[in-house]
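Following this message is one structure expressed as structure tokens.
Note that one protein chain is taken out, while the other chains of the complex remain in position.
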Amino acid sequence: MLEIKNLHARVEGKDILKGINLTIKAGEVHAIMGPNGSGKSTLSNVLAGREDYTITEGSVTFGGKDLLELPAEIRACEGIFLSFQYPVEIPGVSNMVFLKAAINAKRKHLGQPEIEAVDFLAWVKDRVKKMSMDIKMLQRGVNEGFSGGEKKRNEILQMLLLEPKLMILDETDSGLDIDALKIVAEGINTMRSPERATLLVTHYQRLLDYVKPDFVHVLAGGRIIKSGGPELALELEAKGYNWLDAA
Amino acid sequence: MSVTSTEIQDIVRKSEYSAGFITDVQSDTVPPGLSEDTIRFISAKKGEPQWLLDWRLKAYARFLKMTEPKWAHVHYAPTDLQSISYYSQPKSMKDGPKSLDEVDPKLLETYKKLGIPLREQEMLAGVAVDVVFDSVSVATTFREKLKESGVIFCPISEAVREHPELIQKYLGSVVPQGDNYYAALNSAVFTDGSFVYIPKGVRCPMELSTYFRINERNTGQFERTLIIAEEGSHVSYLEGCTAPQRDENQLHAAVVELVAMDDAQIKYSTVQNWYPGDENGKGGIYNFVTKRGDCRGKRSKISWTQVETGSAITWKYPSCILRGDDSVGEFYSVAVTHHRQQADTGTKMIHIGKNTKSTIVSKGIAAGHGQQSYRGLVRIQQSAEGARNYTQCDSLLIGDTCGAHTFPYTEVRNPTAHLEHEATTSKIGEDQLFYCLSRGINAEDAVSMIVNGFCKQVFKELPMEFAVEAQKLLSVTLEGAVG
Partner (left out) sequence: MLSNVTAALEALPSLSTQRRIALDALLQFGLPGKKEEDWRYSNLSILDELTASEIAPSLQNYEFPSAYDSGLDALNTALAGGTQTKILDGGSTELDTGLHQRLHIKVSGEVELSLIDKTPSRFSTFFAVIELAPNARLRLSRTQHADSQAQRITHLTINAARDARVEAVTADLGGRFVRNDVFVNLNEAGASVQLCGLYAPTGSEHVDNHTWIHHRAPHCQSYESYRGVVSGSARAVFNGKVFVHEKAIKTDSETRVANLLLSKTAEVYAKPELEIYNDDVKCAHGATFGQLDEDAVYYLRARGLSADMARALLTQAFAQEIIDRISNDDLREQVTARFLERLPR
């Protein structure tokens, strides 16, 4: 589904990614772990299409298409979803309006008709319940005045509604208490399917207790320096990242 | 089947300014030029009494001694007042239609195209409309129904004939003839406009609305609106404006006067969509308007809401004179300038009475080469014990060639006054844009969504139908502003 080859990226004149190679197949869950500043968030943002980054080398294909050629909104319509580390507040734009616009943008892209208002509402209500959120929150502006945990839940809610092919979760566990973490993890798990792939980007292995990865990669200094199974995450948790420098 | 390039252009043009068509009617238009004779002609055409002609001539004498104001942050080729025709009326209107059946079908069609059906059965229930086409009012709807509750809603030229005592008493009592250059010009040459009188204790049973349209080439529109709300009455009034797409600049210099007596409330909403000129700044309306409300009575309230998306140049400061104790003034504004549009707009809140309150919320959006200025004055007179003002004034910039400016004057002469003014200027949030994009929403829709969110505080002050219209206009105005 996703194939990253020798990806180099630079921001504000600084090289952050220095040759990433990673292949993700449908149905797989990959976790990218690494210390702060290793380039984790850069990777997420480059995949989602943030324009502050310059790709200096390498390629990324998604479902056979050259991903780097596509603008961010087309990537989203094609099925890439980034759950933001810091979800953005958009004052005055209600969540409802926002969600509907996003869903219809995707449907339009896929040549489908706009969603019926009634269906939309029923669908949203159902998913909101799943995320243990209050429907009233959706009348408020996008993430406006939401707590850190509410913002993260709102991200997962959007994910449930947009039904992406590739879910990229950037530090989704940060700032969540244990109950919220469980709800978020459950949200992610309901989305797991043989057609969908997941990329978890995280500093801690906490989230991995609830969302079991198939593969774990360690990112440091802009490269993947080690790959392995779920056991690698536990090893990292026990020994910390410094152990890798020594290795 | 292939589409010709003219058709494509038409489609493109339509999406930009859908009100830009011209109505092909035969018009009686006086030759261009401004003189005492022009004024005598207008007055005679309207069959006005001598006192009004004298009033006009007095204003003209004042006008001749004044010079065009230069302090606003706008630049434009000077207007040649001698090249404008000061009176134009569709020929079919010569005798004044008695009912809609007598109105030229072409005119009815024009308003239908603009989304304003005039046949009462086709109209939004609960909105009465007065329609001004160039220099004359062509139709006023629901008059009979309004009459039942004692509300007068008619063209001002008719009010001069039917209710001279009210006109004599109030005309120029809020905006004096010599108030400013354009107000003086308007006082001399105003042609039509709306008159509203709400008697004591009456809550106007429906929204009142005037729709202004400039059609004829080389004409100016100089309308005059006067609204009087007697003790304890309420009225909500809406105003909309459009003009055809023409290469020359046309002048619109209106005067609006509002009077609110004890406990009366006037809500005045404007959606201004005069032709803004093309993307290179050719053509477009010069919108030089004086709007002022006088809260004469205790606990009276005047609220201005404006959405300014059109005009090449806007120069407009709807103001409140808070004379009555405990009176309230409000100003909610969204102004958008794109391409080469320039707007210098804001408000004045003059606190005279005790415990008077005012609120100002201004949202300016500049894109392309647009220039946007907020200019406001909050004055607390010595007599205004316990006055309060809250001002919030935000500007949003889209693109690196536009400009946004803020000139808020505050003058305080009473120690019990409490004023808070907050202003911010920033570019449209890149994080917000990316967030929307990453959810599949394209840049254009994302901008329009973010901008609408930015303006929400103002839109919620508008009556429902107008709010929807305003949001659409905003999106259309900003088309092509990014990417």
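By letter and in written order, the chains are A and B; residue numbering begins at 1 in each of them.
Here is the rule we use: contacts are C-beta pairs under 8 Å (C-beta built on N, C-alpha and C of every residue); 3 or more make two chains touch, one makes a residue touch a chain.
The structure presented is a predicted model; accordingly, all values stated were derived computationally and were not measured.
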>> Can you list the shown chains that the omitted chain is in contact with?
In response: B
> Looking at B:K147, B:R203 or B:K427, which makes contact with the chain not pictured?
Replying inline: B:K427
> Among the options B:I321, B:V412 or B:L437, which residue touches the chain absent from this view?
Replying inline: B:V412
>> Considering the whole complex, not just the chains shown, which residues of chain B touch the missing one?
In response: 71, 380, 382, 395, 397-400, 402-428
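Convention: only the chains that are shown with their structure count from here on.
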> If you average the CA atoms of chain A and of chain B, how many Å lie between those two points?
Replying inline: 48
>> Using the touch definition from the top, list the residues of chain B that touch chain A in their complex.
In response: 429, 431-432, 434-443, 445-446, 449-450, 452-457
> In the complex formed with chain B, which residues of chain A make contact?
Replying inline: 48-51, 71-77, 81-82, 84, 87-93, 97-98, 101-102, 105-106, 109, 141-142, 158, 162
